[in-house]
Structure formats: C-alpha cells, structure tokens
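Every protein chain of the complex appears in place save one, which is left out.
The block that comes next holds chain A.
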C-alpha cells in the first residue's frame, strides 16, 4: 500500500467526539500516523505478519494503520470506554479485525516479549507528569522487536537517557521530528491551533533483560 493511500484511509476515521482533558486525548493525525507505520514497515519490517499492540489507542488510528499494512494480530488498549467504542466502529468501517482491551497500561501484566511491536502516541504527560514514560516502560517489557512512540522534542535527552539506562533498551533512536497539530479542542487553548515539535522514536528492547526489571 502506498503512503498516500494509507494516509487517506486513516484520514477517514472518526475521532473523539468529546475529548477528555484529564486523559490528554488528542487525535493522532493521519499525516503522523501514516508515516509512523509506513516507516515501521518499510524501513524495519516491524508490521506485516506481526502482532502489534497500540497503547492508549484512543480511536484506533495507529493500530488500524498497522492492520492496513498487514499486521496479523492487532490489539488496541485504552483506559477510556468511549474511545474504544469509536475505535471498534472504525475497525468495522474499514472491515478490519482488531482486538481491544479496556485497561490501564500502567497495570498491564503481560508476559515479557509477548508481542512483536508496540506502537503508541502516549499522553505527553502535560497533565500527569511522566505518564508517557510509564507507557514506554511497559512497552519495552512486552515488545520483542520494536517500540514506536511519539514524545515532545523538548524531552529528547530525558527520553533517551531513561530508555537506555533505566529501561535497558538496546537502542533508542529519533527517526524524525514532526509537527503535531493540536487543534483547539479544549477551552483553555487560546490559539486556534498550536503545533508542537514531536519526535518519532524507535526503541529496540533489550534481548537479555535482567530479571529484576
């Protein structure tokens, strides 16, 4: 599938009707989502025939993009039941099979390395500090192959250091810097649209992780 086709298909998905500020619900735009998954598949072969988990899937954008690129089993996880309903109906609209689990990522107890790839657009932690790193910690435990994630560019050094030193990632690489358009969803947004500089990361989990982690 061509990048343009992928972008246009996921551009047709329904997004949050009433986004919840406490969960930092911002839709993942089709531009970013399509590039994330396209890169994961075409540069690294982390999608086709794989098991892919979408952490904090919201309306399912990243997970459904993975399914469109041939992921064999896709699981979307989110704490918000309204999002999961939209995500599930998005899957039906695209005639794609995707599983969903209603849960808090931070309490997830999956076996280590049970999925191949984790994709996520985590809450950036502006409302609850560090939540994006909590997601990353769990992602690096359950993924065997790679974790793709978006983090604010201003946190680049912190993300790299934490992933390598504390979470024992084998590698942590910024693939590109993107502009994340945050439309005026919430009342406290003064400007019509703000764009934030965001890094697209690829992390490789440590193969022989020490047990105590």
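The working rule: contacts are C-beta pairs under 8 Å (C-beta built on N, C-alpha and C of every residue); 3 or more make two chains touch, one makes a residue touch a chain; residues count from 1.
One rule holds in what follows: contacts and distances are computed from a predicted model.
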Which of "Pyruvate dehydrogenase E1 component subunit alpha", "Elongator complex protein 5", "Eukaryotic translation initiation factor 3 subunit E" or "Multifunctional methyltransferase subunit TRM112-like protein" matches, in UniProt, the chain that is not displayed: "Multifunctional methyltransferase subunit TRM112-like protein"
Which residue of A:21, A:114, A:176 or A:194 touches the chain not shown here: A:114
Given A:21, A:103 or A:197, the one touching the chain that is not displayed: A:103
Chain not shown: contacting residue from A:84, A:131, A:163 or A:200: A:84
Where the unshown chain meets chain A, residue by residue: 49, 51, 72-73, 75, 79, 81, 84, 88, 97, 99-104, 107-111, 113-115
